[in-house]
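What you see is part of a larger complex, with each chain still in position.
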């Protein structure tokens, strides 16, 4: 498309956290115009009545049964919803960006291993996974984009340079210990996510068998030992990867690897040591932004590399990444609408 | 100035919280270019080494002794510093925006009542107080701008419509009970602001005699009963004003008053009742933005009006308001660089 052209966009499932974040980003995006936001529960209510930051946006939710035709449709619905409506989506839009897990995996076998039966498996090999640092080449012109999962994104961003640089070959032991904020649980919340029960915790949330392992395995070609903890923040996902390379590695090797993978990436920052308060990646430093930070230390006595990776799960881990992917797919400026640089001080936030 | 022109700006005291917020806003502002950021303690360090959100900004702190000439100088130094350097500031800039209390009050008598002796009192009647909703008419062309204090701003924004509409005449009892976040204490921090002592508190921070009373009295012409509490948030100031009007007032009167004062204001929102989670103003709803929210309830049995006012103390309460004032003073688009609409969910943030 030509510079300055405006594309119409719809957000399906606009009352959830991810839907609200999409609306926020689209409202501030130079190339998109929000044509529709759907919500079954909040039909006809203003978007600002659910998302107080959108009080200045003149838009009301509409019923998901009344889809309008748009250039791009973003689906921010729970897992399993998009696969049932994907044909309808494509009747109303040329480009569909799905933020659920429905189209992230390549084969129905993979899907069935981690989720329940897929009902639109013919789309699986047509979708392009949107973790742009990994799949940038495949995105231009993509019609179905599957945004990467938040914890998978943090992990893949942390480990990818080690594979790119052949420091790892897939045979190594990799432990990934993840800490996430409460927004990962979505809006609404039950007892476990109520403030009295959820505040101040370090809670094993997915000790084993977290579904994002499937994405990590698909893209890195390696099975990781993956455990997720819930901690007291709202936004943010932090992955600490404990990696045991087969051959000796130096700090210089690591700097080369991470610089090699990310030095041209507009949203990746390398943070490893140095002075001050923020010496390694942490979610606070990227909160409210589409940036990812990665860093590392080398533990000589154990021949261990410790990799830290931090993102805002609502942004780089879902809505921001979806916009990033759409920008590339549609030939827009890659960073359009995603320039916000974050806050200091800020509470994660 | 003509649209699209770029002005050079300096930030004095760039390593503090307010200085960092100014740098963030200036870096994203279409009409400013940061020429210099000074910090005695962090001389030659990158701004990103102190403010992790500014890691992408290519700028190092310089010594405050080495001022460059700029179009606009923003001073984010502790109270008492600017008055000693104001002549130097004007040697290097045509426009000075001071965020401290040094030039907020009109007379040296007022200053001496609340602070210690003023050393540049000849500037007091030249400065324009920047709470644009109050002083917009005086700002164009102003050479010395004094940004309003955070708690004073929250209070004045909450009460002003009642005076505008002559619901209050200054003879009434007004209690203002304020709750603030930890960023008001500034960077560095001592024992009382350490995380173990500062978390989870409702702490009487200024039970009486808070200096911002002076600003409130100067602009509203009334002495208020003012008490400030520290609570567990980082950004945010919330003022609850308990007001006892002399004559009966209806909810309709209140709606008229608040709409009359703010309906054309780009940064003010009226939030009073309605459904959902966010029924009244609260800091979370405006966190990271330059918006202020005000709302009210009427307590018939007590002939009391309860007014709620919420701002982000770092933004509408200091750096954002300073940019807002500078935009108007310099003939720029009033909202330039201040369009960020906030986040949901967010932790205050």
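Labels for the chains are A and B, by order of writing; each one numbers its residues from 1.
Operating definition for what follows: a residue touches a chain if its C-beta (ideal position, glycine included) is under 8 Å from a C-beta of that chain, and two chains touch if they have at least 3 such contacts.
None of the values given here were measured: they were computed from a predicted structure.
Assembly remark, whole complex in this entry with 2 chains visible in place, copy number of the identical chain is 4.
The definition used in the following text is that only the chains that are shown with their structure count from here on.
If you average the Cα atoms of chain A and of chain B, the two centres end up 35 Å apart. Contacts from chain B toward chain A in the complex involve residues 17, 20-21, 24, 27-28, 49-57, 182-183, 187, 233-235, 269, 271, 274-278, 284-285, 287-289, 291, 339-349.
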